[in-house]
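Shown here: the complex without one of its protein chains, the others still in place.
And now, chain A:
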């Protein structure tokens, strides 16, 4: 299993870096130094909006928890952290399928532009253990992310947003 997972990751990472600088939102854009024209905005990922439900409530925790989704929200160009931004999160977990309302929740970024929401363990669905995140509040351009877990046994996952004005 490890072998296959690693191969796929390598494939994805390789493909992602070839494709475009802004596509690999999870991590890559956070690690790269700002270029002359500034920090590039994160593009939505393919399939990121699948099973999205508009207006998921802001919650302390999705379901019984046990898994951590975290990340940062920054402004394109200068990379300034964006506080108080609503990020919506959903996934197929041990407590429900992707489309079910109890699998959805939202949280707000803190003063450093960071967010962190506890949710049930994500499990593989459609052949890949992955989560979904959305910025959809309107002030900035909507972005849908679909980060993939390195292993189905991971108990956390990160996704990072760089937003541009709508």
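In the analysis below, a contact is a pair of C-beta atoms (placed from the backbone, for glycine too) under 8 Å apart; a residue touches a chain by one contact, two chains touch by 3 or more; residues count from 1.
FYI, contacts and distances are computed from a predicted model.
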Hidden chain of the complex, named as in its UniProt record, picked from "Ni/Fe-hydrogenase, b-type cytochrome subunit", "ABC transporter permease", "ATP-binding cassette domain-containing protein" or "Ferric reductase": "Ferric reductase"
Sole contact to the chain not displayed, among A:45, A:73, A:106 or A:162: A:45
Option from A:70, A:128, A:142 or A:164 whose C-beta touches the chain left out: A:128
For chain A, residues in touch with the removed chain: 1, 3-5, 8, 11-12, 15, 45-51, 92-94, 97-99, 123-129, 146, 152
